[in-house]
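The structure appears below as structure tokens.
Note that one protein chain of the assembly has been removed; the remaining protein chains are unaltered in position.
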Amino acid sequence: MSGPSLDPSAARCNVAADDAPPFECRMEIGDLVAGAALFAFAGLFWVLGGEIDNGGFGVGAADFPRGIALLLGVASLILFANAVLRLARGDTQEMLCIGRPARVAMGMALLIAFPPAMSHIGYYPAMALFMAALLWVADCRSPLRIVAYVAGFLVFSKVVFEMILSIPLP
Amino acid sequence: MITRLLRTAALAAAVLGFAGAAQADYPDKPIRYILHVSPGGATDVMARKLAIAMEKTLGVPLVVENKAGGRGAAQLSDLAAAKPDGYTIGAVTSTHIGAFNQTLKQYKIDSFDWIARLVNEPYLIVVNKDSKIQSMKDLIAASNERPGNVVMAGFVRGSGGHFAWEIMAKAAGVDSKKVRWVPYDSVGDAVTATLGGHAEAAIAYVDLVKTHVDAGNLRVIAVMADQRVPQFPNAPTLKELGYNADTSWQQMRGIIGPKGMPDDVKAKLADAVKKALETPELKAYITESSLVPAYLGPKDFTADAEKQDKITKQWMEALELTR
Partner (left out) sequence: MWDGFLAGLSAFSSWQVMAGLLGGVVIGYVVGALPGLSAGVGMALLIPFTFGLDPVVSVVMLVSLYMASEYSGAIPAILVNTPGEPSSAITALDGYPMRERGEAGQALTLSILGSAVGSVLSTIMLIFTVAWMTKIALAFGPAEYFALAVLGLSLISTLAGHSVLRGIIALLFGLLLTTIGTDPVDGIMRYVVSDGLLGGIPFVAALIGLFGLSEVLKMLETRGDQTTPLKDLPGLSAQFGLLKPHTGNVIRSTFVGYILGVIPGAGATIASITAYSLQKRLSKSPQTFGKGNPEGVVAAETANNACMPGALAPMLALGIPGKASTAVLVGALAIQGVRPGPLIFTQHPEIPYSIYIALLVGMPFMVALGLFGSRLWVRLTTIPAGVVTAMVCATCLLGVFSESNDMFAVSIAVAFGIVGYLLSKVEIEPAPIVLALVLGYMMESNFRRALVMSGDDPAVFYTSPIAAFCLVSALIVFVLPLLQNFRSRRSEGEHAKMGGNPSKV
């Protein structure tokens, strides 16, 4: 739906010529990984669901989650099996693309670091560092503009959130 | 070096003198008042009214925070982790005591300091105006006839309302195993279900059913109180009907704090509650909402909570809800 649109006949990722090479793999490999991960997730819920007290009355607290876990397990197995079949036949048409993988990874790392940073050093410093770094990752390299955008956002959070909506920010 | 020494000394003095100093100035900053309900319900409205009235006595703002979820679990974990300095307090209802014995077993009555009880609310049974059950007698007959004949709507199993029903049933000689207790997300939803005819009857409070009873859509068949409630002069009490149920079992609302609050901080808060309950605004609200003023100070409230806890434990055992 969004992101680079796929052209099945070309079966290649759309990349600007001057950009870093994208991470590419066959869609089926992605399906294998996703199928296995979701299967493990469903399995976890199934196993842990066994420890839930089901009570004495009819359909209990454990039955619904375990039922859904079972269905998800089956569905993810189908995804996995389909991928295996198509790989075996070798008639793949699609590629899974992640453009500029290094930047996406940096974005993820920044996101993961943000909550603990905010707990430790407070909202304003954490947000300032986070935004500056993210702007840099997203190709905004002029220091002056970075400072301006960050300051603008911090003023926005102060005025709209703390002052108008009176939501305290630590 | 000297500054460090001085700082250490000041720190030691602060720690030693904490009890005296802190309480003399208490309160000198806003107090967090944590609720276990989302905004808009009766408990929330009452708490906000109370907060405003208490601010006048205490001279600092009471900041109401809604921490809904898990039958009070989200609120209690916040409250238990707070410093017992009087700057964090929480709302409590009978439902909490039920939860202590069922889903939130990590807490007991003495996991918290019980500051003050505010009000009580008697339980009552309502039926739809078109129901074949039009009196307590009908209900008893229909219930005992065959299992599943009567569906009773209320809050979760093990809640105050559920035990109120069990207490009523026992007093009236109803085999409560033959009645299907259907747990709803709130007592209000249970009333709606009765209004829609999905359940024969519901255990509820005066405030929740008043407008529907006045409009003639619901009928109160019994009130679990010593006297008739002024809002429903035609609704008989259980005692009048000849059933001897423990009328001290009512839905209460109060205020608790983290364990270990200094006595005079508790006294100050309880005093502010008492004064707040006597303000005309709150008095009017309590009457409008069909609540019964039932102030208790820290000591009596703790004793009352322990008594409720004991009754709860007995019913949990009797109904095999202890898991």
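A and B are the chain letters, set down in written order, and residue numbers restart from 1 in every chain.
One rule holds for everything that comes next: a residue touches a chain if its C-beta (ideal position, glycine included) is under 8 Å from a C-beta of that chain, and two chains touch if they have at least 3 such contacts.
Keep in mind the model is a prediction, meaning the values are calculated, not measured.
Hidden chain, full complex: it touches shown chains A, B. From the options A:88, A:144 or A:165, the residue with contact to the unseen chain in the full assembly is A:165.
Within chain A, the residues in touch with the undisplayed chain are 1-4, 8, 16, 19, 22, 27, 30-31, 33-34, 38, 41-42, 45, 48-49, 52-53, 55, 57-62, 64-65, 68-69, 71-72, 75-76, 78-79, 82, 86, 89, 91-94, 96, 98-100, 103-104, 106-108, 111-112, 114-115, 118-119, 123, 127, 130-131, 134-135, 137-140, 145, 149, 153, 157, 160-161, 165-169.
If you put the missing chain back, the residues of chain B touching it would be 38-42, 44-45, 48-49, 52, 65-66, 68-71, 73-74, 77, 99, 102-103, 147-148, 151, 156-158, 180-185, 188, 192-193, 195-199, 210-212, 214-215, 217, 284-285, 288-289, 323.
We take it that only the chains that are shown with their structure count from here on.
Look at where the CA atoms of chain A average out and do the same for chain B: the two points lie 42 Å apart.
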